[in-house]
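The structure appears right after this line, and notes come after that.
For this view, one protein chain was removed and the others were kept in their places.
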Amino acid sequence: MRHAVSLRIGPIGFRIGSDWRAPIDQLRSLYRDYPQPYDEVADYTVRLFARRRWRRWIRPSVEIGGDYMLPEAAPLPLRQGLLAAEMAMNLQMALGARRYLLLHASAVERDGRAVLMTGISGAGKSTLATLLAARGWRFMGDEFALLDPQTGLVHAFPRLISLKNEAIAAAQAAWPTARMGPLLASTPKGDIRHMVPDARAIAAMDVPATPALLLFPRYGFAAAVRSVPPAEAFVRMTQASTNYVALGEPGFAALTGLIAGIPSIAIDYPDSDSAVAQVEALCAAR
Amino acid sequence: MDDAAPVTFRADPADARRAAPLDAFTAVYHRRSGITHLLTEPAPQILAILSEHSLSLDALLTRLSQDYDLADPMRDALAARLDELVVAGLVTAS
Amino acid sequence: MSDDTRPDDDQPIGADPVASRRRVLALGAVGAAAVVSIRPALAQTAGSVLNCDIPVPDPGRAGSFIDAQGKVVPSGTKGAFPGATRPFKGEEVKRTLATGAQLPGTDAERSRAYVNYIRRLQRGQGGFTCFASLQMPRG
Partner (left out) sequence: MTDPVTRTPASARFLARALADPSIVTRLDPAGWSAVLTMARAEQLIGTLATRLDGLPMPGAVAAILADARAAAEQGRRAALWEAEMARRALAPLGCPVVVLKGTAFVAAGLMAGQGRSIGDLDILVPRGALDAAETALLAAGWEWVKPDPYDDAYYRRWMHELPPLIHRERDRMIDVHHSILPLTARITPDPVALIADSVPLGNGLSVLSPNGMIVHAAAHLFADGDLAGGLRNLWDVRCLIAEFGTQGLADDADRHGLRIEVERAVRLVECLFGERPATGIDRLFVRRMTARDGWGRPTRPATRLAFYIRSHWLRMPPAMLARHLWAKWRKARARV
């Protein structure tokens, strides 16, 4: 394609091609410290393209494509091209990943032990992971945690942190020096701004961790902690994984092993500070 | 298709499945279909018996009441459980 | 294998000396369920990463009306509504499902009919993947 960039996030290599220069320039800049795909061969190809040739110039509209596509993916205006690229990369993972059990969770690590935080979007996964990282945890990812069925270890996928609405200011307050992408105002998901994970997260992204705790955070409730029964945790994780069924028996073994091996805990929290305190208290108790 | 002989039920042998007990439920991966099922009592018990024997509904009810104290020995309830297992493909009726 | 849950003589249950030798097994109610099959979460996650559309009705049935139950009925059916003039955004549908707010550009009854239609979507129909992506596990 006319404009292209390759990069690797954790173990996953991407090749992104675009009909326009701008999204590629933004990716180049924000992902400048990330390595190239292993052996220079990307796992997934992503395409940002105009459905009709004239759409490159007149009200340019970015279609999301690649190795794996959803027919209902709606195009985005060119000024949200970076968001389109991030969506397309996530989509390749969600639909194509087979080497790892993909858990829709943010993850942080300390002393080789990983805390996984899963839940609906808006539960505060990204914010929590960012705030914990600001307190000395290693950031592993805000969207996907990659569980290796062969080893039971979690691999990092520290893509750009996708901050929405109020989370933008909160994350910036925690990480005043962080590099930020452009503010993408009034996207279908509200205001979005991407934050580059800190240098340590990028430098250590090839280092996996042993899962230690599975959290189901929920924002907007009085602080509370309850243990999640294994069957409930299992079912919720099958639904929080886009490739659980596709993986077959290795996925079953990996997920039942994870649930049996570590505590599953739901935490309700009224604000980020309480959540950080709750998570750290739970980890200290272990 | 219907005749006098009663329908008999049968399950694949136990090694056709991989099970992981989770509290009151058992997660079962069925190798042939690649589908995961979450089973609760009495489904695992029924599967265990039908993996070794082909039984009619009445014979299965008798067998279960020999092995267990049935809290509610209702034929209709057992028929409903078998129906679920047939729909899930874990048990065949013939 | 926990399939093999034979009576366990070592496990005392209750005080009754007879019952203690045998496990109690409940067959459950006729309407209850003892088997739940895990379905692909498909684009659950894609939903949080993707901007998607749900046309009402899908393009294969464009021009048809939607009745109060969400069924697609022939154009002009009394009491039914014409299809939406533009597809709804995934986020709009999500908001409606979560809060009960009306879909944009509709009144209460029409919004309910459309939501019923969307709830009935199945794989293979336009908008299904988008709808599926909104089905988040309950927090």
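Read from first to last, the chains carry the letters A, B and C; within each, the first residue is number 1.
The rule is simple: a contact is a pair of C-beta atoms (placed from the backbone, for glycine too) under 8 Å apart; a residue touches a chain by one contact, two chains touch by 3 or more.
Everything numeric here is computed off the predicted structure, so don't read it as measured data.
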item	value
Among the chains presented, those that the missing one touches	A, B, C
Full-complex contact with the absent chain, from A:10, A:23, A:37 or A:124	A:37
Interface residues of subunit C (partner: the chain not displayed)	37, 39-40, 60-64, 71-72, 74-75, 83, 122-125
On subunit B, residues whose C-beta touches the chain left out of the figure	1, 32-35, 87-89, 92
Residue ranges of subunit A at the interface with the undisplayed chain	1, 13, 15, 17, 37-43, 45, 47, 49, 65-68, 98-99, 246-248
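We take it that only the chains that are shown with their structure count from here on.
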item	value
B-C or A-B - the one linked by more C-beta pairs in contact	B-C
Centre-to-centre distance between subunit C and subunit A (centres being mean Cα positions), rounded to whole Å	26
Contacts with 2+ other chains: residues of subunit C	36, 38
In subunit A, residues with contacts to at least two other chains	235, 238, 244-245
Footprint of subunit A on subunit B - complex, ascending	18, 20, 22-25, 27, 29, 31, 34-36, 38
Subunit C contact footprint on subunit B (complex, rising order)	14-15, 17-21, 26, 28, 35-45, 47-48, 51, 64, 67-74, 76-78, 80-81, 84-85, 87-88, 90
Parts of subunit C lying in touch with subunit B, wherever the complex brings them together	1-7, 19, 22-38
